[in-house]
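Quick one: the structure is below, and I'll ask about it shortly.
A single protein chain has been omitted; all remaining protein chains appear in their positions.
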Amino acid sequence: MENKVKNKHVYWNPYFGGFMLGLLLIFTFYITGRGLGASGAFKSTVVTFVDDVAPTHASKNAYYEQFIINGKSPLNTWLVFETLGVLIGGFLSGALGGRLKLYIQHAPNITSKKRLFVALLGGLFFGFGAQLARGCTSGAALSGMAVLSTGGFVTMLAIFGSAYAFAYFFRKNWI
Amino acid sequence: MGPLIPNGIIPPEWDFVIALLIGIIFGYVLEASGFSSSRKLAGVFYGYDFVVLKVFFTAAVVAVIGIYYLDYLGFIDISKLYIHPTYLWAAIVGGIVMGLGFILGGFCPGTSLCAVAIGKIDAMAYGVGILIGVFIFSEFFSFIQPLFDGSNYGAITLVDTLGISPYWFIFLFSLVAIIAFVISDLVRKKVKKIFY
Partner (left out) sequence: MSKTYKYKKIIIRRRYRILAAILIILSGGLVLLPKYQKNVGIKPETFLLNLMSPERYISTDFLANSLISKDPSILLIDVRSAKEYSDFSLPNATNIPLSAILKPDNETYLDQDGYKVIFYSNDNFYADQAWLIAKRFGYNNIFVLKGGLNAWFNTILNPEMPKTSDSELEFQKYNTRKAAAMFFGIGAVNTLNSNAATPNIAPKKIILTKTKKKTTGGGC
């Protein structure tokens, strides 16, 4: 309880976390020549699911068929393995930090049900936008900035700019 | 001479194993920095917790400086790195939609995976939301395709767009980052304290 009252930093110093993340990015680029990513795995999951349930519909749709290669499952990509790693790593860190707990985290001004609903809605928009911009904050923005790509910077500015613009309307959700 | 896998120094079968390892470290660092808490992530927009800004900027600056130093010393070949292509309007509109999603859900896909790993139920709802969002996108793809494929400038970097040498840009970028950190600390002192 005392930790919560004082907002004591049980997390790493953010500069240290950023430094480690930067080192990881350099390492990733050095070994594989590509950056990190996260939303690609969600896309592969959807493609696999649709392909299993309704294959003809999937092959007719112009977007799915880019990812369906005969013989290999669409899940066989670099990003899916990296995503699995993220799950494992997050679990490891949470376990070591004593932060494993099954609950719904929400601000005091809203209910848990509303928080779940808003999270679902947020995910919907984010998934849509990530496909449109061909990346999310880790893939496009972070890895894009690491190689000074224009698209990465534009995407990042757009994300943070619009989030700031919308922040006022949703302040009850957070504060 | 990097990058190692495209140059064949490490056989490509190791690609997925390395992906797994990199993912583990990525997840660990994200979660340990506190990115698995949606209230911490959304703090940057309300001024009570700037961890997103600090981690993001620091990671970008360290990565850029590191890559360009490696390039100077001859250890890496920048032309072989994957540069995110620029589809201008798709990036802008996608970014706006993503911003809305970010402020609603308080997660981004990478951090939501960390949060799912430690058991947050709202992160699971967020993940399901992403899946639905991707599904909706692909169903309506034929309407969106002109925006999706249009205004492709290719894999251009800021050096081509702004016309300044990359080293000067990195220097200015680090200056801006430090100024941003100082400002964020000043703002944080003034804002009402939130406990989460």
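A and B label the chains in the order they appear, each numbered from 1.
Criterion: contacts are C-beta pairs under 8 Å (C-beta built on N, C-alpha and C of every residue); 3 or more make two chains touch, one makes a residue touch a chain.
All values derive from a computational prediction rather than experimental measurement.
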Original post:
Looking at the whole complex, which of B:3, B:23, B:43 or B:101 touches the chain that is not displayed?
Top reply: B:3
Subject >> Of A:17, A:85, A:122 or A:135, the one touching the omitted chain in the full complex >> reply: A:135
Original post:
So which bits of chain B touch the chain we can't see?
Top reply: 3, 5-6, 61, 65, 68-69, 72, 74, 79-84, 155, 165, 167-168, 170-171, 173-175, 177-178, 181
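In this section, only the chains that are shown with their structure count from here on.
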Subject >> chain B contact footprint on chain A (complex, rising order) >> reply: 4-5, 7, 11-12, 14-15, 17-36, 38-39, 41-43, 45-47, 50, 61-64, 78-79, 81-94, 97, 99-107, 115-167, 170-171, 173-175
